[in-house]
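The complex is shown incomplete by one protein chain, all other protein chains being positioned as in the whole.
Moving on, here comes chain A:
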């Protein structure tokens, strides 16, 4: 009971316009928690709506679902998630945050090793 009242009393700290719910998994996330980087993808399913046009800049009218396809490491270090729009095949990237689902991220990172195009046993001798 006390935990419920504490949860309810903590809700006014997040302003209503900074919180949004994911359109695909329904999780409600706050736009900016205690991190400096702005949140772009849903922390639990890592999907992001296709609202920005990465080629021309500005906004896009696709509104499709951009699903995560890969994890990459930029020169500055850290992990970025590569998204691909399922409707128009555009690619974007967004840096990961500490509250992202680490299990989904690790599944993305090891997925190339689960489907090797050539046998990887020879690399053990190198």
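Of note:
Keep in mind that, in the parts below, a residue touches a chain if its C-beta (ideal position, glycine included) is under 8 Å from a C-beta of that chain, and two chains touch if they have at least 3 such contacts; residues count from 1.
The rule is simple: contacts and distances are computed from a predicted model.
A chain of this complex does not appear here, and its UniProt-recorded name among "Cobalt ECF transporter T component CbiQ", "RNHCP domain-containing protein", "Putative ABC transport system permease protein" or "GMC family oxidoreductase" is "RNHCP domain-containing protein". Only one residue from A:65, A:84 or A:97 touches the chain missing from this view: A:84.
Seen across the whole complex, the unshown chain contacts chain A at 54-55, 69-74, 77-79, 82, 84, 90-93, 102-103, 105-106, 109-120, 122-123, 126.
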